[in-house]
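Just one protein chain is left out here, and the rest sit where they should.
In this document, chain identifiers A and B correspond to the written order of the chains, with residue numbering beginning at 1 in each.
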Amino acid sequence: MGTVSILDGLRRKLVADSVASGRRADGRALDEVRELTVEPGVIPKAEGSARVRLGRTEVVTGVKVNPDRPFPDTGDRGTFICTAEIPPLAHPDAEAGPPSEAVIELARVVDRGIRESHMLDMSQLVIKRDVSVIGVFTDNAVIDNGGNLFDACSYASVAAILSCKMPVWEMGEDAPRLVEGQSRDPPIATVPVSVTMGRIGEHIIVDPSLEEWMCLDARLTITTNSEGNICALQKGGLDGFTPEQLNSCAETAISVGARVRPRLEAARQAR
Amino acid sequence: MTHQGMPRTVMPGDTITREARRAGDNVVLVGDTLVSSAVGLVSVSDDTVSVIPLSGKYMPRADDLVVGMVISHTSQAWELDINAPYVGFLLATDVFGRDFASHADELTSKLALGDLVAARVANFDRTRDPLITIDDRDLGKIDSGELVKIAPGKVSSLIGRQGSMIQAIETATDAAITIGQNGWVVVSCDSADGLLRAKRAVSAIEQGAHSQGLMDRVKSALARGGD
Partner (left out) sequence: MGGRDTDMVLLDANGIRCDGRRIDEPRRIMIKAGVLHNANGSAYIEFGDNKIVAGVFGPRDVHPKHQSNAETGILRVRYHMQPYSVTERKRPAPSRREIEISKVIKEALLPAVMLERFPRTAVDVFVEILQADGGSRCAALDAAAVALADAGIPMRDMVSACAAGKVADTIVLDINNEEDQAGQADMPVAIMPNSGKVTLLQLDGVLTRDEYRRCIETGIAGCKIVYDIQKRALAERHFSGAGQ
């Protein structure tokens, strides 16, 4: 069902020709990220939150922190769940109803980048071992789809987690009890940064806009941690990359990641 | 142009006048009052009051020139996005001629997905989707240029009185500009600087169609060099 938007042929050619010339249709260099704004604390009812604008893409993310039951085999760790939604107001192609394959991939890639980087030290999110732990729910809502939702949702999630003020619980008779008037900082171990790159012909571009996204042959999302190590990957699209391209993508992800990281880290100040 | 006793800009539900006039486009008669049904500019000609809307989709009218984009096709026709509530249909016979045979003639050999065409609305009556034709001089596939989208209500500002606005832009930039009544405009120019200035002038009209002194704003958009 639904619609699938088409980019007009003249624009498609312009996007490809611009990339080949080294200066993209919107004037950016090939490794340039669009204008990024990060507003932490926009949803005071959530323990952490952020609105991120990446070019024309806008994401609002909230973090809820609640006591949770641990998984049977990891009673010494808190739980982390990350979801993503593209509500139908974000784009005419987005539909209400059960999440599509693409939306599920989006949520899982954002989740993986944060989880595998060990951004949160989950061992510090235990109320009582094997009985009660702290659950961190990160819900991403794409308000406006201007392309590259992977990075926009990842930045919004990371900023929302960094902005968190976490309640404190202690174990009561049989259930955790909120300790009134106390809060703590989230146990942050590293700050992951997702960098999505696309290939158009032989050229690799960083942070594709929506019209570029519609012209990609293949894409690759690389998440790096504060040490500059690679902690999560996702290749997508209809075609592939050469090993040389993958190597240069890794270098790009590390250097672009290092430029973006301080922008996300500033969200700590919203606590 | 302001008309005595009438507001210049209106919104849905606003009273325009209680004078005895005919209700034109985007105006409804409520009791003895002419009321706007759109965000737009009041326009009076003879005894008819209408509102030029500043947003919204294009409502097809027979004989209008439009710019459309191929979004799909069947074995008999292409479907065109013409920025309207309805998809436009361009019949294969219109392009291939009377001898069109759906088993032999491949539609994509003439027009592919994403292709832009300059076309004319052949007929439309709301009970069926609009029929589109490209069978005329100066109509057909558009091979070069850039698509710029403006609100269909602002097309008359882009054209200007007796074409004065569009002529001013084309003369100043050497650009060729195809204007669809549906608000889709293709700007084509051999020089990058001319293209940039022409697109900037079209944008200035999109943003300021309501303002007095529009020509001055467009002139300033045309004067600035590419940067």
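Please note the rule applied: a contact is a pair of C-beta atoms (placed from the backbone, for glycine too) under 8 Å apart; a residue touches a chain by one contact, two chains touch by 3 or more.
These numbers were taken from a predicted model, which means no experiment stands behind them.
Touch with the chain that is not drawn comes from one residue among A:10, A:60 or A:231, which is A:60. By the touch rule set out above, chain B reaches the unshown chain at residues 9, 11-15, 26, 28, 30, 35, 37-39, 53-57, 85-87, 126-127, 151, 153, 206-208, 210-211.
By the touch rule set out above, chain A reaches the unshown chain at residues 1-3, 42-46, 49, 56, 60-64, 66, 83, 85, 87-92, 96, 137, 139, 141, 143-146.
Operating definition for what follows: only the chains that are shown with their structure count from here on.
Chain contact summary for the complex, chain B toward chain A: residues 69, 71, 81, 112-116, 142, 144-147, 186. Put simply, chain A touches chain B in their complex at residues 6-12, 14.
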